[in-house]
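Here's the structure, in structure tokens; my notes come after.
Every protein chain of the complex appears in place save one, which is left out.
For subunit A:
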Amino acid sequence: MAGADGDDSLYPIAVLIDELRNEDVQLRLNSIKKLSTIALALGVERTRTELLPFLTDTIYDEDEVLLALAEQLGNFTMLVGGPEYVHCLLPPLESLATVEETVVRDKAVESLRKISQEHSPVDLEVHFEPLVKRLASGDWFTSRTSACGLFSVCYPRVSSTVKAEIRQHFRTLCSDDTPMVRRAAASKLGEFAKVLELEYVKTDIIPLFTALASDEQDSVRLLAVEACVSIATLLPQEDLETLVMPTLRQAAEDKSWRVRYMVADKFSELQKAVGPEITKNDLVPAFQNLLKDCEAEVRAAAANKVKEFCENLPEDNREQIIMSHILPCVKELVSDTNQHVKSALASVIMGLSTILGKDNTIEHLLPLFLTQLKDECPEVRLNIISNLDCVNEVIGIRQLSQSLLPAIVELAEDAKWRVRLAIIEYMPLLAGQLGVEFFDEKLNTLCMAWLIDHVYAIREAATSNLTKLVEKFGAEWAQNTIVPKVLGMANDPNYLHRMTTLFCINALSEACGQEITTKQMLPVVLKMSNDQVANVRFNVAKSLQKIGPVLDSNALQTEVKPVLEKLASDSDMDVKYFAQEAISDLVWLAAPKEMKVRMLACFDLRGACRAEQDQTPDTCPHPDCCWHVERCRTRAGLSLPWSFELPQSSTPAL
């Protein structure tokens, strides 16, 4: 294949190959990402005999290069000649599976798992399984940890003797000296159990599980909790009690809070895995204990699961269990000393109302909601407010609105701007729940006040909030309530407020549509082009660029163009720059399609053409390269910088 098409087609590939060893990491990375192009040009034979041996030894490289390489090799089967030759990919991936960076190793393992499927059963035993063994008995723990992830993919497809060997290797790794390997084995235990025959799950996996769950290092024990979920789903119900439950009970009462945290964190999964009967007898008391745990981290994790746990309780006596066992604990958590616990609870507690129904909610939950709405910690209040929709469905929001409004107002005026920012984000949701009437009456003033907040981030959020409100309530509502106020700020003595007008127009023009934009907003923007503050003037240019697509071509030609041209000769450098940006952008909008295609084409070849930067345009071999496009661009009379969205991240050096 190589060389057949003449020199011109070889050149970009030659550049890519050379850049595999360029000193600039970014160029190496680009080359690695185009590895398939290189391989395609070299052909399967040379890919196998030359490219792969070279790649096998590049493990000295930067992590990001190695990561990209590991990923590429997972999709390389066709490029080395199909499944028949897929084993050629094993050596480079093997060396990547031993590097110190976890992300690279994980990616290498992922790719190995992927290509293992492309091995024939024979190749799997001849090539793949020996690799797994080599990794599993490697000197360094990095290779042994990588091995843990490979057992489960080859086990189902090998002969029973090899299967026995694999089980033996896994057993060895589970009792490895280094905790790293034991952790890797523990985290793959569930996955491995799934591919084993049930008898071996009982004879092999269960002892390993029990051992890992009582490992001396709590970092290993906590991973056994995760395995517990998968193992429990595999075993028949009658075996759970003897084989899994002792370990699970022990984990729920582990000395180390991290293990208990893990139990709390995985509680819903555990609950589903062990079934309703065990849940009722064992998990309910265990969950109660976790909700009352002495470590706040554990309580918070458990509090997070309250809703899911209750949802998954067997329906026949769900209400009774919740009311008599869970709710008392929840009530205590509402006044917990730790704010993370309270806010974790606040983020799910509203969900209980759908489970308990209207009467219970009003009698038992509503007081809790109201307490949390008055909590000293803003995060707790925010979490309650952000979940209002659940309650709205059950009891209607009116029950809450009395307490709601003061809470919202207080948050809206909080001294911390991040809190104000958070409540702004919930405004569209609240507006939807409360309806336009309530909103106009109580919340509209707040929304407008944020526009003149002294923190920029708040003004910015307030702007996008308006957009969302307009999307919800419609353009007519906007025209009556928001637009006049926004446009009024154009005459504000404070230039920051005048700029806010422009930002709002940027955000609203699309939602409001052509009519409002042309008739009401555009005149204000154009008038502001005479502002004495340069920041306002260049933001006018930016606004015009932004709302240009919404306007009709007549308005563009007769109104926008003269103003932009005036700004393009402004005395201020930035105003000039942004005006020119806007012009070229709008010109690009109007440019004929054919020219746009040519302009964009050059960027696809950018990788290959970069080497040309030190050469003159005339010597560049590519008719579509950026130099050529630059020349046609000049010929077309577009002497202003272009700023349209590029398909790749950076603009070419001009």
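Note that contacts are C-beta pairs under 8 Å (C-beta built on N, C-alpha and C of every residue); 3 or more make two chains touch, one makes a residue touch a chain; residues count from 1.
Here is the rule we use: contacts and distances are computed from a predicted model.
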**Request:** Quick one: find the hidden chain's UniProt protein name among "Serine/threonine-protein phosphatase 2A 55 kDa regulatory subunit B", "Tubulin--tyrosine ligase-like protein 9", "rRNA 2'-O-methyltransferase fibrillarin" or "AP-1 complex subunit gamma".
**Result:** "Serine/threonine-protein phosphatase 2A 55 kDa regulatory subunit B"
**Message:** Looking at the full complex, which residue from A:44, A:78, A:296 or A:556 touches the chain that isn't shown here?
**Reply:** A:296
**Message:** I'm checking contacts with the chain that's been left out. Which of A:137, A:159, A:178 or A:242 qualifies?
**Reply:** A:178
**Request:** Identify the residues of subunit A touching the omitted chain, counting contacts across the whole complex.
**Result:** 2-3, 7, 10-11, 13-15, 17-18, 20-21, 41-42, 46, 50-51, 53-54, 57, 60, 98-100, 102, 140-143, 178-180, 183, 216-219, 255-258, 294-297, 611, 621
